[in-house]
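Following this message is one structure expressed as structure tokens.
Just one protein chain is left out here, and the rest sit where they should.
Presenting chain A:
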Amino acid sequence: MSWVQARLLAKGLSRGWGGICRTGLSEAPVAQVSLRAPRGLHCSAVTHKDDTWLIPQPSEPQKPNKVPVVHEELFGSSANGERDKKSFTHAVRSFGEHNVRKRGHVDFIYLALRKMPEFGVERDLSVYNLLLDVFPKEVFRPRNFIQRIFVHYPRQQECGLAVLDQMERHGVMPDRETEFLLIQIFGRHSYPMLKFLRMKLWLTRFKNINPYPVPRDLPQDPLDLAKLSLRHMEPDLSAKVTVYQMSLPSDSTGIDPIQPHIVGIQSPDQQAALARHNPSKPVFVEGPFPLWLRNKCVYYHILRADLPSPEEEKVEEIPEEWNLYYPMQLDLEYSRSGWDNYEFDVDKVTEGPVFAMCMAGAHDQATLVKWIQGLQETNPTLAQVPVIFRLARSTGELLTISRQEEQSPPHSPPKGQEEDEAFQAQQQQGQS
């Protein structure tokens, strides 16, 4: 390049640099003179604005667009828009049809795993086996010792692990077909096969450790669900479940049934205790308390009384001559010495006795009054006992049995008295 051109270039560059340095140092608004960046040899044709060309512009606020996933349309389309096992298997099979080499199978399997809960097939073993079938066979097995040292095809092994992870999370036990597929795809000494062995070991070990098992498929009918949960809570096997009110089948007029269902449970011991209960002391209807069955929360109410004061605890004394053949009461002194004492030296939490439990469709007082009226048929002494209702303001509030005491003051003394007087009046009217 000739010396003329070089001098021109140098002048232009120095002018440009000087301008930049000046704008950098001085903070006063310089630029009525718009300082255009020198159009040097290597600048682009675009002119930037003077003070913003060094600072990148923030882009417009991004709308949360859904990133389109490959193969998603396979799961969207189906004959009648229904999402069930048939459409899911159809989608999985159609992946392989147009795609002989199974390109992108890892992403497809991840997508299918995400879509499983929507289609309701997450606990179906055959669907998982079908999904494992998507992997091309025999390709990912290590063939020589170098491949065996390193993790051969790590992304595919991770994907296989993800499939088995989801099976474990939903409690699905793999079977021989799964084992054969895994050996065929990954080989016997791969991570998915190791995970399969671990699942076989631990899932079988922990299958039956729940002392209070709840069936996997909970009944859909609320009445059956109520019966199941009441039986689940009550340890006494001789307790009787009574349905006090059935809900009317939902007509075309409304979704909510007019009559909520009421199901109650009471054991013979509780019945006897209620019969012995002192009529001058009130009984309380408390609730609703939550109970979780797998992933479903139901609410129940209880009928209980306060702790009887020590003076009132009278044990029925059987007279000694009642039975001459054998003694009805033995008072042998089996004193326990230090090596045989299995009592913890703490006073256990004592609470008043529970007389009955119920589950109802609605948690308001009117429904529970019907429950009490139904209980009176089997417990006639309940008619003379005042009943106080201690209910939570809304079912959304988490109430526990011991926290009731804090919330009862606003409820029971002012309201409860009126309620129970009114209730007693009702009972007397009902009786007479």
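A few notes on this one:
Basically, a residue touches a chain if its C-beta (ideal position, glycine included) is under 8 Å from a C-beta of that chain, and two chains touch if they have at least 3 such contacts; residues count from 1.
Operating definition for what follows: contacts and distances are computed from a predicted model.
Set against the options "COMM domain-containing protein 3", "phospholipid:diacylglycerol acyltransferase", "Serine/threonine-protein phosphatase 2A 55 kDa regulatory subunit B" or "Complex I intermediate-associated protein 30, mitochondrial", the UniProt name belonging to the omitted chain is "Complex I intermediate-associated protein 30, mitochondrial". Set against the missing chain, the residues A:L125, A:A273, A:L293 or A:V369 yield one that touches it, A:L293.
Within the complete assembly, A:H232 is the residue of A:H71, A:R123, A:R148 or A:H232 that touches the hidden chain.
Although one chain is not shown, part of chain A still touches it, namely residues 169, 194, 197-198, 201-202, 205-206, 209-212, 214, 229, 232-235, 289-295, 297, 300, 302, 304, 338-346, 348-349, 354, 357, 398, 400-406.
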